[in-house]
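Have a look at the structure below, then the notes.
Apart from one protein chain that is not included, each protein chain of the complex appears where it belongs.
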Amino acid sequence: MLTEVLQQVINGLVMGSTYALTAVGLTMIFGMMRVVNFTHGEFYMLGGFFAFQLTASLHLNYYVSVVVAILAVMAVGFVCERVLLAPLRGKSIDTTVLVTIGLSIFLQNLALLWWGPTPKSIPLPFSNTPLQWGPVVLTWSRILAVSITFGLIVLVHLLIQKSLLGKAMRATFQEKDAALLAGVDVERIYAFTFTLGAGLAAGAGVLLGSIFLIYPSMGNIAILKAFIVVILGGMGNFIGAICGGLILGVTEGLGAGFVSSGYKDAIGFVLVILILMFRPSGLFGKARRL
Amino acid sequence: MAERDRLGRKTTAGGAWATRTVFGVLLLAAFLVPLALRGYWVRLLANVFMFGILAQGVNIIAGYCGYLALGNILFFGLGAYVTAVLMTHFGVPFPVAFAASGAGAVIFSAGIGLLILRLKGQYFLMATLALSELMREVISSLDITGGGRGLTLPMFTGGAATVNNFFYYLMLLLMLACTFCIWLIDRSYLGLAFKAIKFDEDAASVMGINPPPYKTAAWAISSLFTGFAGSAFAYWMGYIDPGVVFEITPSIKMYLMMVLGGAGTVWGPVAGALFIELVSELAWSRFMEYQFLIVGSILILTCLFTPKGLMDLVGKKFTWSLFTKGIRENKI
Amino acid sequence: MTEPREKLELLTVRDLDAGYGDAQILWGVSLGIAQGEIVGLLGGNGAGKTTLLNIISGLNSPKTGSIHYLGEEITHVNTYNRVRSGITQIPEGRQLFPGLTVRQNLLLGSFSLADKSRVPEELDFVFDLFPILSERQKQLAGTLSGGEQQMCALGRGLMSNPKLILVDELSLGLAPVAVERIVEALKKVYREKSLSILVVEQDVHLCLELSTTAYVLETGHIVKQGPSEELAKDPQIRKSYLGI
Partner (left out) sequence: MKGMIGIVVIVFSLVVLGCGSAGAQEAIKIGIIEPLTGPAAYDGQSVVEGARLAEEEINARGGVLGKQIRLVVEDGKADPAESVNAAEKLLVRDQVPVIMGAWASSATLAVMPVMKKNATPLLVETATSLKVTDPPSEWVYRICSNSAIDGQLMEKYLVPTLGFKKAAFMAANNDFGRAVVTFWSEAVKKKGGTVVLTEYHAPGEINFAPSLTKISTSGADSIIITSDIQTASNIIKQTYEMGLTKIKRLVTNGIPSEAIVKLAGVEASEGVLVHNYWVPFAPPKGQEAKNKQFMDKYTAKYPNKPVDKYAAFGYDGIRVIAQAIVTARAADPVKIKEALKKTKVDGLTGNIQFDDKNQARPYSSVSRIEKGKPKLVVRLN
């Protein structure tokens, strides 16, 4: 019983950390730009497919592929932001939402045409035999995913906290007009934020794609989870997204293990509705009026 | 002789005679279609009308009130399941189940609406999305709904033509009822209140409007028609499962129709539904694989360039400034 | 409870404290508006004028203190119910519904009227007051000029047949001619409709000219109050506000 709990918690933490990675990008874009980005799932999917293309077809080194795939998706994100979102800056939120939905449909079906509906698997450079530590089983790909996830999160955190660009980002987040007056090029900050967010989604896509499989509609479930995490942690809350991801991962694991796997996905949605109704700023945010 | 409605507007404009005639002819044509055309086309049009109802449903809550209820498909699924459960497990006749579906959708939306309609913008959108996913999960796991197995409804008695005609007229009448309802709202203080809420809730309350009941009313009306459509759909298809009636694609499609036809207008969403469904059927059947690419592109282009709907472009010269104007005036 | 007064008190504000989060904006503010009186509220930027106005109209809520209207406490009454009982705010920066037509904006003003049969009458009154609005009825409010927007906002406020109108920064960003035009209209309304008006204004000349009683608000405190004529002579006010 105890080993089962332990194993379920570990399973949950592995899943949860990738949820967190996807959600961090989403929450950043939301907090900074007030854009609910439905394309996030497609950036996640593209990350997986680019990595697949690089490793399986071009036989590039796996780790190099991961980096190149992330950069490539960042480029896609940058173009999307400049062409589609920049003109709508300051316009109705509803419009931007619909545009990102349109873009998501577009990219998903483009991937379907390009790569076809059959799932793909990314060739890994190491053997994925289970590693047994006492009662707990893990694999190298999962350990790698968790470490890269936390590496990326720490990197982004440092970027935001320490760098000049990060300071400009925080200033824009807190008070856009003041930042403008202080000489911050807000447009550039927006473009950078969106690009970075896309890159984080792609990172999650590559890592989860290495554990599971890659297919054009893989972003659908990823974005639902990311939305749940973002709401749990509070929209725009960086630390909240990380904690929210881990919490969702673990509750799902334990819920599926000890309640019923039929209601596994329902747990997240119930949490979302409760949080939105009673604590709309998220579990970790200060209560504020929306 | 010009009459005036409650808001003091003229109900008949001077040059509206021709418009009225064309409109009457179209309506008459719509009623006569089943006499002239056979199964497939009648079915296709019935499907168009169904999407017309769904688009009008989001029009009330999103187009008029400005609340992006992205998970509105929830009421479609709910209506479908209320009908299916009542008809299969309790042997209830269709008309009763149909009424119950509408009532169920309204009760659910009003109850949940009081709780979540205080959320604004993207928060509300997330809540409706989460609700529709939650409903799908719950229905997939309940025994009475057959779980993921789905339900097979009692068959409609009668030949192929009778079935098609029945659902054609049912959907047509529902769509007309829904549009009539919106027409009434559009010319009343209720519609004015909805529009005021859409632009600014604080400003609306300075006008003496208490937003929550109005928003709840809007969502209830929206869910009523969406629920009816779901009920009719279930009986029409004869078999439903959670994947079919809670799918997200129609949810997005109905937004596309509303935006394309003109959000917050009386006939816009219906025109949008006609346009999207018929054009996709007639022109895109050759480019089957590309059809969702096209749907996505149209959604993006509409939002960017003609946020007030396609009608806004009719009769205007296509110039670049018109497009940039679209971006400037964006508000759906 | 209320101490006897010469004039019938319409609105009484007592000991209001208010603020956002840790920042306190109003400190123990009290003021009174009698029936048929124009009261002026003076103060510089950030003095807390708009906050006070929003508390009276119900858009913001105070931390402590009370508001009485027609002898009843309304401190916790919702904005829309205050509108129904006759308190109408003409918000700063006009705040029309830019996507609705002038006519629709005006009609929204009559939303709180229980008896909608009076609407045409009220509409005619507003059109009489501002004939330009009648010409522009079908135009979107967002396309009006600043002065016209202010007229529309004022007209919209009048549509609810109010007992008390709260006018926030009437002259802000308007040409002097337009201000004059609107002030004239306001005076006319005051004469014909016998209502009370609270004018919040940065333009001290205008404020003191229009009002009978005035209050001076500085960093959240009422620092002076009295008949407008007297305040206009007050040397301190002349110095700090009128620049004399």
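The letters A, B and C name the chains in turn, as written, and every chain counts its residues from 1.
The working rule: a contact is a pair of C-beta atoms (placed from the backbone, for glycine too) under 8 Å apart; a residue touches a chain by one contact, two chains touch by 3 or more.
Owing to the predicted nature of the structure, the values given are computational and were not obtained by experimental measurement.
A.B. asks: For the unseen chain, which displayed partners does it touch in the full complex?
C.D. replies: A, B
A.B. asks: Which of these touches the unseen chain: B:Trp17, B:Tyr40, B:Phe90 or B:Phe180?
C.D. replies: B:Tyr40
A.B. asks: Per the definition of touch given earlier, which of B:Ile144, B:Leu184 or B:Val279 contacts the omitted chain?
C.D. replies: That would be B:Val279, which touches the missing chain.
A.B. asks: For chain B, which residues reach the chain that was dropped from this view?
C.D. replies: Touch with the absent chain occurs at residues 16, 19, 22-23, 26, 29, 37-41, 43-45, 47, 137, 140-141, 147-150, 152, 155-156, 159-160, 163-164, 233, 237-241, 243-244, 267-268, 271, 274-275, 278-279, 282, 288-289, 291-292, 310-311, 314-315.
A.B. asks: For chain A, which residues reach the chain that was dropped from this view?
C.D. replies: Listed in rising order, the touching residues are 1, 3-4, 7-8, 11-12, 14-15, 112, 116-121, 127-130, 132, 137, 139, 141-142, 208, 212-213, 215, 217-218, 220-221, 252-253, 255-257, 261-262, 264-265.
Please note the rule applied: only the chains that are shown with their structure count from here on.
A.B. asks: So which chain is the furthest away from chain A, centre to centre on CA atoms?
C.D. replies: When every chain centre is compared against chain A, the largest gap points to C.
A.B. asks: What is the distance, in whole Å, between the centres of chain A and chain C, each centre taken as the mean of its C-alpha atoms?
C.D. replies: Their C-alpha centroids are separated by 49 Å.
A.B. asks: Roughly how far is chain A from chain B, centre to centre by C-alpha average, rounded to an integer in Å?
C.D. replies: 32
A.B. asks: Which of the residues in chain B come into contact with chain C in the complex?
C.D. replies: Residues in contact with chain C: 6-9, 189, 192-193, 195-196, 199-200, 202-210, 331.
A.B. asks: Could you please specify the touching residues of chain B with respect to chain A in the complex?
C.D. replies: Touch list, chain B to chain A: 62, 66, 68, 70, 115-116, 119-123, 125-127, 129-131, 133-134, 137-138, 140-141, 248, 252, 255-256, 259, 289-290, 292-293, 295-300, 303-304, 307, 327, 330-332.
A.B. asks: Chain B touches which residues of chain A in the complex?
C.D. replies: Per the touch definition, chain A meets chain B at residues 30, 34, 36, 84, 87-88, 91-95, 97-99, 101-110, 112-113, 220, 224, 227-228, 231, 235, 260, 262-263, 265-266, 269-270, 272-273, 276-277, 280, 290.
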